[in-house]
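Data first, discussion second: the structure below is written as structure tokens.
Here the complex is missing a single protein chain, while all its other protein chains stay put.
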Amino acid sequence: MLAIVRLFAIARERAGRAVIEVELADGANVGDLKAALACEVPSLALLLPTIRIAVNSDYADDNSPIPPGADLAAIPPVSGGCEPGIRR
Amino acid sequence: MLAIVRLFAIARERAGRAVIEVELADGANVGDLKAALACEVPSLALLLPTIRIAVNSDYADDNSPIPPGADLAAIPPVSGGCEPGIRR
Amino acid sequence: MIEITELPLDHAAITDSVRSNLAGAVCSFLGTVREMTGERRTAMLEYEAYPEMALKKMAELEAEARRRWPILEAALVHRVGTLSLGEISIVIAVSCPHRHQAIDACRWLIDTFKDVVPVWKKEVWADGTEEWVHPGMNPPGSGGDGLEPPL
Partner (left out) sequence: MIEITELPLDHAAITDSVRSNLAGAVCSFLGTVREMTGERRTAMLEYEAYPEMALKKMAELEAEARRRWPILEAALVHRVGTLSLGEISIVIAVSCPHRHQAIDACRWLIDTFKDVVPVWKKEVWADGTEEWVHPGMNPPGSGGDGLEPPL
């Protein structure tokens, strides 16, 4: 199946694009997707350990299945709001 | 010396006036003032245990001296703000 | 900004007064006239202050808060007189570099304000009765004695 993954923030900038399409085996899970992304876009490989994948707007772990047609996104650590470097 | 005491809120309403003048011995302290107030205005007697006296806009205890000409006030428990009955 | 006023409070202007390019966070607290207290319905509130002492204590609160947190700007404004349902009785606004500083300072300021600043509130209930809200003078069992302001 074809997985269409939106990229944001540093992931988008490192990849040089806002969307990546990768071909996955049917029944692939999020871990498989991350492995495919690392192959497809080597510039993302070093970021991937800190990136979470969202499946249909929910955070998913590596074992989560990827339903066909799911909305997929690569989510770098978030920092909405106003103050860097505190509390983390 | 003459002590001029401002009354607020329930103390003002119970006394029926906003200012009380009482004659004190020179060297009188806040405890003496409260005793004089209880004699002068019997309707305040039951309130006095919960009332604090302010001397020149600071809370004072019974042993505090009363300088001649001091601004004096009877301060019922305060409740500025917005929510009754919580946290106390 | 430290103020006691009979005029309606402009919370937007008070909040804007503490904004700063050095601040990453602003926390504003508004006390508003609540209609229901348990089963009882409020018609309006009357606030009375001892203005000279209130302003002095408010300035002391701001100074103490500035010792405890890196406050850039602070505003404490209380309204007195008769307030209708939903109207604002108090606004406290604080700006700090970081968010927890601003929120903690704002919380400490409103808590301590209610302990030490000589402002009193009278409930005018919808049934026509009136009642001063004096912690420690209210019916037994309603809680502490309110006699030991920490400042």
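Letters A, B and C name the chains as they come in the text, with residue numbers starting at 1 for each one.
The criterion applied here is as follows: contacts are C-beta pairs under 8 Å (C-beta built on N, C-alpha and C of every residue); 3 or more make two chains touch, one makes a residue touch a chain.
Keep in mind it's a predicted model, so treat the numbers as computed, not measured.
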Listed residues C:4, C:25 or C:116, member touching the removed chain: C:25
Touching the missing chain, which residues of chain A? 6, 8-10, 13, 47, 50, 52, 54, 57-59, 71, 73, 75-85, 87-88
In chain C, positions touching the absent partner: 11-12, 15, 19-36, 85-86, 95, 97, 99-100, 102-103, 106-107, 110-111
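We adopt the following convention: only the chains that are shown with their structure count from here on.
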How many angstrom between the C-alpha centroids of chain C and chain B? 23
Residue numbers of chain A (touch at least two other chains): none
For chain C, what residues touch not just one other chain but two or more? none
